[in-house]
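Input: one structure, supplied below.
A single protein chain has been omitted; all remaining protein chains appear in their positions.
Entry: chain A
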Amino acid sequence: MAYQLYRNTTLGNSLQESLDELIQSQQITPQLALQVLLQFDKAINAALAQRVRNRVNFRGSLNTYRFCDNVWTFVLNDVEFREVTELIKVDKVKIVACDGKSLKYFSSFFFFLTCFISTIYPMASVLLNSYTF
């Protein structure tokens, strides 16, 4: 139902690792772990849609784009993320975007961003807010 887009985020990956540890130590069943992840999908989608309000602008040059199965994938170079308070510059950004409007459960476009920051800074993935269209 909900997009499983957010499982490969810092939050989602931490959850998956924790669940794997619990499965290893036989404290939960794999079926339960799967249910947890499905609940995580629902929760994260709802949270981003309802509880996030701030806005970030970004600008960069487009390296590649792809549109298949209603999913856009962009790779941008030399991107500046601009919030009112601060500015972040990044060499390479991969954006995976799923359609928000086509599913009746959702009313917004969801973005999932992975930033590949230059070697000066440690690698980090940044989860940004959803924009309502």
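One rule holds in what follows: a residue touches a chain if its C-beta (ideal position, glycine included) is under 8 Å from a C-beta of that chain, and two chains touch if they have at least 3 such contacts; residues count from 1.
In this section, contacts and distances are computed from a predicted model.
The unshown chain of the complex is recorded in UniProt as "TATA-box binding protein", chosen from "Sestrin 1", "TATA-box binding protein", "Globin domain-containing protein" or "28S ribosomal protein S28, mitochondrial". The residue from A:Lys42, A:Arg66 or A:Lys89 that touches the chain not shown here is A:Arg66. On the side of chain A, touch with the chain left out of the figure occurs at residues 64-68, 70.
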